[in-house]
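Only one protein chain is missing from this complex, and each of the others stays in its spot.
Moving on to subunit A:
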Amino acid sequence: MANPLRGEVIRLYKNLLYLGREYPQGSAYFRERLKSAFMKNKDVTDPEEIKKLVARGEFVIKEIEALYFLKKYRAMKKRYYEPDK
């Protein structure tokens, strides 16, 4: 019954949940959406399909990391550097 990919999916969920703590709209907002995104695919059983979805999750992680970096970079630039003329 235990799917071999189960651990991988849970790990992905945990990593995303951790990332969501800093989400600009708040961690509660993020968690809600995260959960619904995972629940939407709860009936997927095809291992290939699950792998694809996990890969998409990994991509989302990269996107969120980039978002955080940009947000911080812009804040720093605004505070410490003259605006470009």
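In this text, a residue touches a chain if its C-beta (ideal position, glycine included) is under 8 Å from a C-beta of that chain, and two chains touch if they have at least 3 such contacts; residues count from 1.
Methods note: contacts and distances are computed from a predicted model.
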{"item": "Protein that the absent chain corresponds to, by UniProt name, given \"Cytochrome c oxidase assembly factor 6 homolog\", \"Electron transfer flavoprotein subunit beta\", \"Small ribosomal subunit protein uS9m\" or \"Glutamyl-tRNA(Gln) amidotransferase subunit C, mitochondrial\"", "value": "\"Electron transfer flavoprotein subunit beta\""}
{"item": "Residue, one of A:R6, A:K35 or A:K72, that touches the chain absent here", "value": "A:K72"}
{"item": "Interface with the undisplayed chain - residues on subunit A", "value": "11, 14-15, 18-19, 61, 65, 68-69, 71-73, 75-77, 79-81"}
